[in-house]
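A protein chain is absent from this complex, but the other protein chains hold their places.
Going by the order they are written in, the chains are A, B, C, D and E; count residues from 1 in each one.
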């Protein structure tokens, strides 16, 4: 059995970038939430994301769909930025969110799109530097 | 402005196949639900699915993600079969559903996977004929 | 303080009709669910529905909206029939369900409309007798 | 086929008022969310709200019910104010939200009522001017 | 029939403490929300919490589970603090939230845990005084 914590860290760094990984994990204040992130990384990024069958782009887009439907906006923010990191385009992200209006209603899509717009701006600004 | 009803019918036939399209639309018993399907086809398949930015495979996988999270199993059944029709593989569908366990919990994923297994069997049987 | 159980019984009989009231309450098999229905009747129909500010028609339509969004189909069935009993029209019920597609997605509306169609048929058949 | 964008704009102006319409549409910063609002207006206000069968008051109250259940508070804020614009009373709005406690739980109703109180105050202040 | 308002006030004071009770009830600004809190106290704390069959600790932990799943964070904040008041340990609260990741997904659990961490810190600071 591989070390899921180790695999998860590497996958999470790849997706979110080292800077964000360290801000939310290594350098985050001690507490129950930090412990839970460690468990989440080990399960989500250590045991599920490394499975074959989907490309990283497909995993990111499916996650954007899920978080839009669920209205989990802090996680959506992280994953929209992650999606751009692994090569998903702004158009793809915006279209998936638009399509979610059909299945989960317009309010869910509108609130998610606001988060996406903010991520698009932040990444564009970052890349210009 | 294009005729959304016309575009929607053509997209819906492409996704679900003529046989299922006719069973659930043209030949369905009159009633409010049939009227609502007509509106849904015009909006979902006439105005959203034809937008550029995503391939049909990407639209299908995002829809599978959404319906798994929402637990809308009758629609999931239609869209898993539709996904296979447009060339999405069983592996891709099963992996998206598995990944949803991370974002919406294991029960949502398990109940969706039961529907997927049934669709996989039905399509395999159909193709053998 | 009024006797909420007594008020609730009278309101619930008014909405659902004596026959359904008795089938699901007085004559229902003993069990935890029957106890919970008694609590629900006392709270919902004894303490909330009798409040001023909304007509019975408005309460019924709002409940149809809520149950459509929540996907609680057994309760939707009871309340669509109840809405017809207090004078809400089929058109009003069907339009509220249609509108829910905008806020909670098309699958929620489509599954609710199937229940509504079945209630409309059952009540029409009953009235013809 | 009517021009849904045109019909939708007129309906949305009627419901939200010109000032709010322009702040969130015409004068909103360009971005994906503004594009999605245009689609939403065309579908929701251009194709669904103009359907016969419900009065504007009934549509507004059903929407308040839906947004309370869904916990979509930014949209609830817009629609509570819209409901007051089309002649729904504070009592009716508050009673629908109260009733939602029965179907979606007290937390959903309490969080919605806080938004409603804020809208009631803002509109009362506005009207005094 | 007991006076549910009276019983509810006593239960709510026990759970939340007099200071918080008064801040959110007696001394809260008049408005629809305050009226709804009165109804909620009468039903939730006056008619349900006093029922036999569960200890106060069990009721608190079940409520923490429910509010985590629902993502109702303002109520979660009140009930995590309440749980500590009635003798539930930080470990128990954190474990229930962790377990919810399995049934409702990691985002729901992570967002709830952030609230819990804040409550744990606030109560620890308060107790040190």
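In the analysis below, a residue touches a chain if its C-beta (ideal position, glycine included) is under 8 Å from a C-beta of that chain, and two chains touch if they have at least 3 such contacts.
All values reported here derive from a predicted model rather than from experimental measurement.
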Among shown chains, those touching the left-out chain: A, B, C, D, E
Per the touch definition above, residue among C:37, C:86 or C:122 touching the missing chain: C:37
Given E:15, E:61, E:83 or E:116, the one touching the chain that is not displayed: E:61
Contact with the hidden chain (one of D:16, D:49, D:103 or D:120): D:103
Residue ranges of chain B at the interface with the undisplayed chain: 71, 90, 94, 97-98, 101, 105-111, 113-114, 116-117, 120
Touch residues of chain C, complete complex, unshown partner: 31-33, 35-37, 39-40, 43-44, 67, 70-72, 74-75
Contact footprint on chain E, counting only the chain that is left out: 43-44, 48-49, 51-54, 58-59, 61-63, 65-67, 69-70, 72, 75, 91-92, 94-96, 98-104
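Everything below uses one rule, namely that only the chains that are shown with their structure count from here on.
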Each chain counted as touching chain B and chain C at once: A, D, E
Same-residue or different-residue interface between chain D and chain E, half as cut-off: different
C-alpha-based rotation, chain A on chain E, 0 to 180 degrees, nearest 5: 120
Distance from chain D to chain A - Cα centre to Cα centre, in angstrom: 31
Sites on chain D at which at least two other chains make contact: 39, 43-44, 48, 67, 70-72, 75, 94, 98, 101
Graph class of chain-chain contacts, one of line, ring, star, complete, other: complete
